[in-house]
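One chain of protein is taken out of this complex; the other chains stay put.
This part shows chain A:
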Amino acid sequence: MGRENPAEKALCLLQSRLCDPSFIFRPLSDSSDSNYSKLKFIVSSSVTEACNNSILLLGPRGSGKVAVLELVLKDLLAEYPDMISVIKLSGLVHSDEICAFKEIARQLCVEHQLLFSKMASSDDNSQFMIAMLRECGLAHKTIIFVLDEFDLFAQGKQRLLYSLLDAMQSVTSQAVVIGVSCRMDADQLLEKRVRSRFSHRKLLFLPPSKEDIQRLMEHILSLPEDLSLPQDYVVEYNAKLQNVLTNEKFKEILNRFMNSDSTANHLFRFLFRAVCNMDLGTGFLTLENFEAAILNIQRQPKLECIKDCSILELYILVCMKRLETKEQNSYNFNAVMKEYKSIHDSFQTPDYYAHNVCLRAFEHLLQRELICFTDKKGQNQSLEFHPVKLLVSSYELHQGLKSYRSCPAILHKLMGG
């Protein structure tokens, strides 16, 4: 007890904050020319002026598009309580138009307390949707369609998009279609007839700048001074946090980290790992927590895989590398064995094993996906005759051999040669 409980509560609070996208993106939305305010303006104007609209939100994964959208919708639902209904579709699940119409009908029924029948056909569902659009238009209610993974809707015949946008134009309706996509060219994917009905409004979500990142981190990681946590603990925690955040070493770590991937989501996962590492005994975040989190996140699976290999498997990998440098484009297990034998004959290595054992090691490499077959056809041949190729680059192999404990020196020599 004592120190334990506030530390646990603080940990819970921090973790729940980091898992809640709408909390973390709020400070980014405060300025007047941010995407938040632009989006809010567009949607609210179409609600108040009773017109149709469509817009695309584009940006790399994890930049907060859906989070900002959720913030906007929450605020609008608070401002105009009965005038908006929201339908959410996802391209991963609903890209097929039958599923999509069913889902739209289901959500509309839930929204307006109607009975939804699972037996309704796709035609019934689409007519229901058009009828609902008309009725809502007459009653001055706006329906907002949120299409997540918009580029997946744009595959195939784009029937859903066409019928939706067509309905918006022909029927007296008030609808806003908001597409969210991580492909920056999502609007180029649309067919001509769909594109002509689509207004070419796009909002780009760019990665946050360095000042924004600093602001975000302070916003997320500082504990609030309310009654649920003891006052002196909070003050001390915040002071220590400031020390860490302004530390030069920390800034360097952060820069290196964001160089690899500068989206906001990446940062938040890093913060999550760091917060997980927080020592529950003291209850404060230290620089070591962040350093440990970096090591945990920036892993290299292939390198670890190579480090886990046995010596015979390393021999096989090195033989395959040598065959590739000799410009033999396609080779199979028997060719590798020939190379292995020639190495043994010239260098008299102590590691010369029989055919069976090598075949078993070869199969292990296949399972671990360090090598693979070059083509799938011709499966009725036995394993030894399939052409194979390496899935690790020579740099990775070099690194793996260097970091392998007790690697025979001969392998280094063979790789260098």
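Quick note on the criterion: contacts are C-beta pairs under 8 Å (C-beta built on N, C-alpha and C of every residue); 3 or more make two chains touch, one makes a residue touch a chain; residues count from 1.
In the analysis below, contacts and distances are computed from a predicted model.
Protein name for the hidden chain, per its UniProt entry and selected from "T-complex protein 1 subunit epsilon", "ARM repeat-containing protein", "Origin recognition complex subunit 5" or "Exosome complex exonuclease RRP46 homolog": "Origin recognition complex subunit 5".
For the chain left out of this panel, the touching residue among A:Cys276, A:Leu303 or A:Cys372 is A:Cys276.
Screening A:Asp30, A:Asp123, A:Glu191 or A:Asp308 against the full complex identifies A:Asp308 as the residue touching the chain left out. Per the touch definition above, the residue from A:Cys19, A:Leu206 or A:Ala239 contacting the chain not shown is A:Cys19. Contacts to the hidden chain, counted on chain A, fall at residues 8, 11-12, 15-16, 18-20, 66, 90, 92-94, 99, 102-103, 106, 269, 272-273, 276-277, 280, 296, 301, 305, 308, 310-312, 330-332, 334-335, 338, 344, 348, 350-354, 356-357, 360-361, 364, 367-369, 380-382, 384-385, 387, 406, 408.
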